[in-house]
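Of the protein chains in this complex, all but one are displayed in their positions.
Moving on to chain A:
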Amino acid sequence: MSISHAPPSSPEADISLKSGPENPTTVDVVPLLPSSSRRTRVPRWLRRTTGPVLLLLLWQLLSSTGALTADVLASPGRIAQVGGDLIADGSLTSAMGTSLQRVAAGLALGTLVGTGLALVSGLFRVGEDLVDAPVQMLRTVPFVGLIPLFIIWFGIGEAPKVAIITLGVTFPLYLNVYAGIRGVDAQLIEAGESLGLSRWGLVRHVVLPGALPGALTGLRYSLGIAWLALVFAEQVNADSGIGFLMVQARDFLRTDVIVVCLIVYAFLGLLADFIVRSLERLLLQWRPTFTGR
């Protein structure tokens, strides 16, 4: 029986040894190892990259043995080469630029509208009565279903694409900011009042900071939806952007180009996620979070 792991000051070991008066020698002692020694020695980044790398190897293997033909899915090597070519001739970077611009514009507008509406209905009871019901109603309409209508209204230029992204972004942001504002602890508001904060002071020092975690969750949802809306918007009536590249590639059965575009989408999505995560780390430092084991 080893008790070498037991901290010197801990009384538990003694107690457990004394308890069980019938046969004191067979107490079942379990070593509680310090969490550091339980960690495997492999660094985290290595563990996390192993899975994707294995998957990639398997894919390449299937392609080079001919089990996976190029018109179903191009091989990773081929995709890398095509990606390189597309970057070299500038078509990929310019498409990326166009798409990024659309997302940025839609995101900015949607953030403005979504948080604006949420502030109005979250902070004022009148605002709630006026704004909340219509927003909740519109929210149930699947926004991609509005593309035909938007094309009729805005033509086929940039406007309908940005409008679709704006619409997609607005609702998750509205819901989360509104819920965040309404979820602020009433006791904290009362404490703020007792400290002599004015109405605006309460909003600035208590309500808005309290709604921030919700707002950032909303932003993350919104970003996900923004990419989705972009894909939809660019596959209808586009003459530039990543979606357009994809439509073109489809017509020529170029699976390699399609995969390159998908990778670009994924990469942009990851980048957006990284930005929100950094924002959260910066703005929510006060919140001790569970980081997992």
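Quick note on the criterion: a residue touches a chain if its C-beta (ideal position, glycine included) is under 8 Å from a C-beta of that chain, and two chains touch if they have at least 3 such contacts; residues count from 1.
Following the convention adopted for this analysis, contacts and distances are computed from a predicted model.
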{"item": "Protein name, per the UniProt record, of whichever chain is missing from view (\"Pyruvate dehydrogenase E1 component subunit alpha\", \"Nitrite reductase (NAD(P)H) small subunit\", \"ABC transporter ATP-binding protein\" or \"DNA ligase (ATP)\")", "value": "\"ABC transporter ATP-binding protein\""}
{"item": "Among A:Arg78, A:Arg139, A:Arg182 or A:His205, residue touching the chain not depicted", "value": "A:His205"}
{"item": "Contact with the hidden chain (one of A:Arg41, A:Arg125 or A:Arg287)", "value": "A:Arg287"}
{"item": "Touch list for chain A against the chain that is not drawn", "value": "187-188, 190-197, 201, 205-206, 209-210, 212, 285-288"}
